[in-house]
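Yeah, one chain of the complex is gone here, protein chain that is, but the others are all in their spots.
For reference, chains read A, B and C in written order, and residue numbers begin at 1 within each chain.
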Amino acid sequence: MTQLLYALLSLGAFALVAGIVLAVAQKVFHVEGDPMVEKIDNLLPQTQCGQCGYPGCKPYAEAVSGGVADVNHCVPGGERTMLAIADLMGVEPKDLEAEATAPMIAFVREDECIGCTLCIKACPVDAIIGAPKQYHTVISDHCTGCTLCIEPCPVDCIDMLMKPELIEHWSWPLPDTQRARLGHDRRETHAGHA
Amino acid sequence: MPVMLSPPHAHGGDSIRMVMLTVILALLPATMVSVYLFGWLAVLLIVTCMVTALVTEALCLKWMQRPLTALLDNSAALTGLFLALTLPAAVPWWMAVLASVFAIVLGKQIYGGLGYNIFNPALSARIILLISFPLHMTTWIVPMSAAEPALNLYDFSLCLNFFLAGPDALKVGFDAISMASPLGYVKTEATLGVPVLEALKAYDYSYLNAFLGFEAGSIGETSALALLIGGIFLLARHTITWHIPFSYIATVMLLSGLFNAIYPEQFTPPLFHLFAGGLILCAFFMATDPVSSPVTPMGQIVFGVGCGVLTWSIRSFGGYPEGAMFAVLLMNCAVPLIDHYFRPRVYGHGIKDES
Amino acid sequence: MPAMLRKLAQRLGILQHSFAGGVHPEMYKVTAARPVEVAAIAPIHILPMKQHIGEACSPLVKVGDRVLRGQKIAKSEGYLSVPVHAPTSGRVVRIEEHAIPHPSGMGLPCIFIESDGDDESDTTLEPLTNWRELNPAILRERARMCGLAGLGGAVFPTFIKLVQDKRFPIETVILNGIECEPWLTNDHRLMLEKPHDILTGMAIVMHMVGAKSGIIAIEDNKPDAAESMRRALAEASEMQGVHVVVLPTRYPQGSEKQLIYSLTGKEVEAGRLPMHIGVLCQNVGTSKALFEAVVQARPLTERLVTVSGDAVENPATLSVRLGTPVRSLFASRGLDDLTGLHLLHGGPMMGERLKSVDVPVVKSTTGLLAMRTETMMLAHTEEQPCIRCGHCSEACPVHLVPNLLADACRSDQFDRAENYQLFDCIECGSCSYVCPANIPLVHYFRYGKGQIAQTRREQVFAEASRKRSEARERRIEAEKTEKAARRSRVRRDHAPAKPVESAEPENNDATQEKS
Partner (left out) sequence: MTEIALILLSAVLVNNYVLTKFLGICPFLGTSGKVETAVGMSFAVMFVMTLASTASWLVQEYLLVPLDLEYLQTIFFILIIASLVQFIEMMIHKTSPVLYQGLGIFLPLITTNCAVLGVAILNVQQEQTFLTSALYGFGAALGFALVLILFSGIRERIEIAPVPELFKGSPLALITAGMMSLAFMGFSGLVKI
C-alpha cells in the first residue's frame, strides 16, 4: 500500500515539477504573432490582385502560415513563388491552380475614357493617375497587371497588353540539352522535400 | 531557329571515354602482375567481372530507357576491372558475378548512373562481399611467386575447375592452398601478444617482395611497383592530381612512423603499412575516383588525410586487418560536405589589406 | 601560406607572375602576319543607339538629315553613357528598331545612314595638340564626347575611368596588349603598325590620372609586337616610367583582374575597381582611339575587326567603319554563302554566336568569325554527366567550383549558387573548354545569373508595390476617419437644428438619438 502511495506521490510530484518548469518556459519563450507571415509575405509578388481568394497578399500569407490555405494559390507568382513558399513551409509542392500568364500591364484607351475615376479607386497600388472628367493614364512602371481596374470601367476602355520585353532584361534560357531538362524537371517535382 | 549556344565555342577535346581509358591503361601493369602471380585464376576473375559489369550496365541502361551509347564511356569496364583487382583469387565465379552486379546496380545505376554515385562502386561491392562471405574474402591463395605454390595456377583446367566449383572440386581445403597476408598475420599475432618485429620475422617478411608484389593479397593490390607505375602515369596524364594520393600516403606514413618510433612493439613500421594491403591501390586509384572524391584541391587534401587517419586506425586498432577500403568508403560519405566547406578562396574575396 | 610562398618565389625570380588557373587553347592567329586592310565604305550604315555598357542614347537627327563623318547623331542619356557619331557622310534614311549583335537576337532603335560616297568629315572639333598643358577634366570631356568605350570588347565608357581621385591615386597605368582570344589579331597588328599612336594615347592617360609608371603587357606569343613597342618606347623620350612586360601565354590573361594579378600580384577586391588598388587598365585599341580623339579631333567612328575563321579563305584584320553590316564584311573577304556556318561576334572563347547576319559592326566588335559546323563545340547538345574530375576548378581563373555551381543553377538552387559566388564568374569559358563531359557550364551560369536578376527585379517591384498598396490603405483609412470625424462634427453642429433635411443615414442616426 505504501509502495503504491510512494509511486503515486513521486510520479505526481515529478510531473508537477516538470509542469511548472514548462509553464515558466512558455512565458519566457512566448512568440509574439507568427514570424512566418512576414517571410511568406516577402515571397509574394504584392500585386494585391486577390486571385488567391484572399483580399491581398498579406491575408494570403497569414492563411498559408496558419495552414488554412494551400501554397499554390498565388497566380501571378507562378511556379517560382509556389516552390519558394513550399520550401519555406517544408511542405510538398502542389500543382498550380491556374497557369501564370505572361506579364501584362493595363492600358487606358484615352479617347474612350470618360474620366469617371472608378479605375483609380480600384487600383490597389495607385498606378492610375487622373482627375474627374480628365483622361486617366496607367503608369506602366507601377502597374502590376492585376486586372482589378477592368471590371469597374463603365465604358470598357482598359486593355491588358503584353509587357514589352527589354533587351537589358533578357536572360539566357536553360541550355537545350537532355541533361539540363532532366535536372530541371526533377527540381520542379522534388523541390521542398520534407 | 538555331539552338541557343553560349560561348565558349572552342573545346579542349577531353572526353570521359578518354579519361576512363587512361585509368584502364594505368591499371595494366598491376593487371599483368596479377596474372603472373595468380595465373588463370586472375584472368578468369578479371574477365568475369568486366563482362558481368558491362552486361549489367547494358541491362540497367535499357531498363531506364537511356541510350546504350553510355556503355562506350568505358566506365562500366573500369568498374569491373577495379572490382576484380580488389578481390582475392579464391573467389568463385558466382561471387564475382554477384559483386559485379552489386557494383553496377547498387553502387552506380541506382543513383542515376555515371557521375551521381556517392560511394566508389567497386569498393562498395567489395565491402558487401567481405561482410557477407568473410571466409572467401580473407582466404589468400599462395601466389606463383612463392617458393612452393600450393596449386599450379598456370594450369587452365585446374583453375577453371577451382573457379567454377571452389576448393571442393580439387578435394583440398582452403587451409592447404592459402596463406596469411602480412597484415592479417601481424594482426592475429598481435592479439596473441606477439611483438610486431617478431611476428614479421616469423612471417619471413621482406620489403623487397612486398614492393614487387610477391606476396599474398587481393590479385591487384600486391605489387606496389606496378601500381606506382600506373599512378605516376595517371599523374603525368593529369587524370588525377597529387593531392589525394600524397596526403593519404603521407598521413599513414606519418602516423605509423610516429607510433612505431614510440611503441615499436605494438605498431608496425611505416614502410610495412605502405606496401601492405591495398594502401597504394586505394590511394592512387580508389580514393582518386573522381566521382566519389571531392572536387577542390583543399577538399582533396582533407579527404586524403581523413582516409589516411582512418586506414591507419582501423589497421592498428580495429577488428579488420585491412582498413584502406573501409576508410575510402567512410570518407566517401563525407564528400558532399567536404565539397561544400572546402572551396577555394574566390578571387577578390577575403583578402586582407596589403600594405 | 601558398600566397606567401608564391610571393617569395616571385621575388626570387623563380616564378614568373601569373594568375592561377586558365587554359591554353589553340591560337589560330592566321591573320597575325597580314597588314591591316581598310574595308570599303558600305552603302548603308546601321548605328544602334547603345553600343556601350550603360544607358542608351537618344537620336539627335531626323530622317532626311545630311550628316558628316564624326558628327554626333545621338546624345547620351545619363552618366554612364557615351554618344554615337556618324561613321561617314550621308543621309539619315530611317530610324527604327533593328537587330544588333546580341545573343537574344533582339533589336534596339538604330539610325540608318545612307553613305553619299564623299566621306566628308565634320571639322568642328579642335585638335588638342597641347594636351600636356591642359586640365585633365577637359581631356576627359573630350574622351566622353568622342564616344570612347573600351575596345577590348567590354565597351565600358572610357571617360569614367580617366579620373583623378585623391583617395585612390592611380600609380600604374597598364596597357593591355594581351589579346588572349584565339583567332583575333587586332591589338597585335595595331602594336606593330601604330606603336607611336598607342604610346601617345598612353601618355595622355598617364597625364590625365597623374600616374608615374606604366606597364605595357604583351604575351610571349607576340614577340614582334613586344619588340615594336620597345622600339617605340626607346624613341619616346618623355616616357621613362613605362616598360614592356612579356607574360607567358595563357587564357584569360587579357581579363582585367587576371592581368592585374599577373603584373602586380594584387587582387582587386570583389565589388571594387582596379583604381582602388591604384591601377588603371586600358586596351591598346582604346589608347589609340584616345590619341585620335585628343590629338586628331576624330571621334570614334571606326575600329579594327578581325574577319577570320576556318570558313574564311581570305582572312584579314580590317579597319572598319562602325555600323557596317556584317554580311558585307564577309562578302568582302569572298564569303557570300553563309549557310551552314556558325558566325561568331568576338572570339571563340567569349564571343557570341550571331543569330542573324544583318547586324552591324558596333564598338564591341573585336572579331567576326565564320566557323564550319564540325569545328564548333558540340557540347551544348551532347552534355554528359559530370564525373567531378575537378578540371573546371583547376581552370577557373577566379577559383570558383564550376561543377557545383552548374549543379545549383541547373536545379534552380539559386541561393546556393549565390553562396558559391556565382556573380564573381567572369564567363571566360575556361571551365567549359576543359570539361570532358562537354557540359555548357557558362551557359548554366548565365541562366542562373539571369534568373537571379529577374527575381531581384521582381522583388524590388513587389516591394515598391507593397509600399504603394500600404500607402493607399493608409490614405483610405485616413479618409474614412476624417469623413467620420467630419460627419460627427456636422451632426453635432447641425443635426438638432435641421434633422429633416439631413441625408438619410444621418436621419436614421438622428431619429435614434431622439428616441
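What we mean here is this: contacts are C-beta pairs under 8 Å (C-beta built on N, C-alpha and C of every residue); 3 or more make two chains touch, one makes a residue touch a chain.
Given the structure is predicted, the values throughout are model-derived calculations rather than measurements.
S.K.: Identify the visible chains that the left-out chain touches across the whole complex.
M.R.: Contacts of the unshown chain, counting the full complex: A, B, C.
S.K.: Which one touches the absent chain: B:Tyr205, B:Phe275, B:Phe326 or B:Phe342?
M.R.: Here the residue in touch with the unshown chain is B:Phe326.
S.K.: Have a look at B:Trp93, B:Tyr111 or B:Tyr207 and name the one touching the chain we're not showing.
M.R.: Residue touching the absent chain, from the options given: B:Tyr111.
S.K.: Which residue, B:Leu59, B:Ile128 or B:Val172, contacts the hidden chain when the whole complex is considered?
M.R.: The single option touching the absent chain is B:Ile128.
S.K.: State which residues belonging to chain B touch the missing partner chain.
M.R.: Residues touching the hidden chain, for chain B, are 63-64, 106, 109-113, 116, 118-119, 124, 127-128, 131, 310, 313-314, 317-320, 323, 325-327, 329-330, 332-337, 340.
S.K.: For chain C, enumerate the residues touching the unshown chain of the complex.
M.R.: 407, 410-411, 413
S.K.: If you put the missing chain back, which residues of chain A would it touch?
M.R.: Against the left-out chain, chain A lists 3, 6-7, 10-11, 14-15, 18, 21-22, 25-26, 29-31, 35-36, 39, 88-90, 179, 182-183, 186-187, 190, 193-194.
In the analysis below, only the chains that are shown with their structure count from here on.
S.K.: Just give me the whole-number Å value for how far the CA centre of chain B lies from that of chain C.
M.R.: That pair's centroid distance is 51 Å.
S.K.: Roughly how far is chain A from chain C, centre to centre by C-alpha average, rounded to an integer in Å?
M.R.: Centre separation, chain A to chain C: 37 Å.
S.K.: Where in chain A do residues touch two or more of the other chains?
M.R.: 172-173, 175-176
S.K.: Please output the residue numbers of chain B that touch at least 2 other chains, ranges allowed.
M.R.: Only 3-4, 6 qualify.
S.K.: Residue numbers of chain B touching chain C in their complex, please.
M.R.: Per the touch definition, chain B meets chain C at residues 2-12, 14-16, 18-19, 73, 112-116, 239, 241, 290-291, 293, 295-297, 300, 339-340, 343-349, 351, 354.
S.K.: Quick one: in the complex, what on chain C touches chain A?
M.R.: 100, 102-104, 106-108, 380-385, 407, 410-413, 439-440, 443-444, 446-447, 449-451, 453-455, 457-459, 461-466, 468-469, 471-472
S.K.: Give the list of chain A residues in touch with chain C in this complex.
M.R.: 42, 44-48, 56-57, 80, 83, 124-127, 142, 144, 165, 167, 169-180, 183-184, 186-188, 191
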